[in-house]
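All protein chains but one are shown in place.
Up next, chain A:
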Amino acid sequence: MAYSEKVLDHYENPRNVGAFAKDEAGVGTGMVGAPACGDVMKLQIKVNGQGVIEDAKFKTYGCGSAIASSSLVTEWVKGKSLDEALDIKNTAIAEELALPPVKIHCSILAEDAIKAAVADYRKHQEAKGE
């Protein structure tokens, strides 16, 4: 299958690959998987005192589209508030990367990864507040 140029760019030069320590302050970790292709994605956000995502990292085992989708969203979430990050829709990811219909689930995976990371961050914050 032919990948779009943007997919190739993110695939060949993925942004923000890596990990934060899971229990580091302000870090939220989202783990998701796509059964259809067996892809697994870990996406982490680092949130500052003002509730803004100041950094993001990912590690994805999957096809080019899955890697590109996660690479792209780590760029997109930086500088966003949590609610803004939750507004990122898979359709926007798919559009930006010109994903073909059979690869739409890669963009869904990336959207769900952000949601999971934000939920994990919030869970930690609540636990601290108690």
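Please note the rule applied: contacts are C-beta pairs under 8 Å (C-beta built on N, C-alpha and C of every residue); 3 or more make two chains touch, one makes a residue touch a chain; residues count from 1.
One rule holds in what follows: contacts and distances are computed from a predicted model.
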Chain excluded from display, named as in UniProt, from "TRAP transporter small permease protein", "Co-chaperone protein HscB homolog", "Circadian clock protein KaiB3" or "Acyl carrier protein": "Co-chaperone protein HscB homolog"
Contacting the left-out chain in the complete assembly, out of A:His10, A:Lys46 or A:His105: A:His105
Selected from A:Val7, A:Val32, A:Leu97 or A:Val118 as touching the chain missing from the view: A:Val32
Interface with the undisplayed chain - residues on chain A: 31-40, 42, 59, 61, 105, 108-109, 112-113, 116
